[in-house]
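Here the complex is missing one protein chain, while the rest keep their positions.
Coming up: chain A.
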Amino acid sequence: MNRPSGLLRRIIPFPLLFLALLAMWLLLQQSLAPGHIVLGSLVALGATWVMVALDPEPTRLRRPAAMAQLALRVLVDVFRSNLAVGTIILRGGRRSDHAGFMTVRLDLRNEYGLAVLAIILTCTPGTLWVNHDPARGTLLLHVLDLVDEQSWTDLIKLRYERLLMEIFE
């Protein structure tokens, strides 16, 4: 029972990545022609073999419900912060006195979770991930509207970090 899957693992080391890359290739080509499937498989296979050389830390994603909840929260927050930052810019950005740095202590340790958090925070207008210290577990942020530091800490820790820890840890 174990042998066939072991062999498959050796040919396609990261099956999910392989499928995702193949899907991306076919989407880019907008075609399901056999030629594109063969070519896409070759490209995806090459990329998965490169990933073996990179030797990524294995991870398991848990709780799809938490993922959906996180995606929804980020979507809502991106809308809100677009409006907030747009207002700041149009109302005299030269007087952006409230902008400043702040530090948050993070409990999240998983590399992939931290990467997702970095993308969420930087992609959302108004917050910018500047420096993470993995030894101390502190994160230096730049915030455009730094009136209430505690509310930003709560946003990161309660709204994002808790869900990311459920998903990745």
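Please note the rule applied: contacts are C-beta pairs under 8 Å (C-beta built on N, C-alpha and C of every residue); 3 or more make two chains touch, one makes a residue touch a chain; residues count from 1.
By definition in this document, contacts and distances are computed from a predicted model.
Visitor: The hidden chain: which UniProt name fits, "Extracellular solute-binding protein", "Manganese catalase family protein", "Tripartite tricarboxylate transporter permease" or "Monovalent cation/H(+) antiporter subunit G"?
Guide: Answer from the UniProt record of the missing subunit chain: "Monovalent cation/H(+) antiporter subunit G".
Visitor: Would you indicate which residue among A:17, A:66, A:85 or A:165 is in contact with the undisplayed chain?
Guide: A:85
Visitor: Would you indicate which residue among A:51, A:66, A:118 or A:165 is in contact with the undisplayed chain?
Guide: Going through A:51, A:66, A:118 or A:165 one by one, A:118 is the residue touching the chain not shown.
Visitor: Could you please point out the chain A residues that touch the chain left off the display?
Guide: 24, 27-28, 30, 78-79, 82, 85-86, 89-90, 92-94, 96, 99, 101-103, 105, 118-119, 121-131, 133, 136, 138-140, 142, 144, 149
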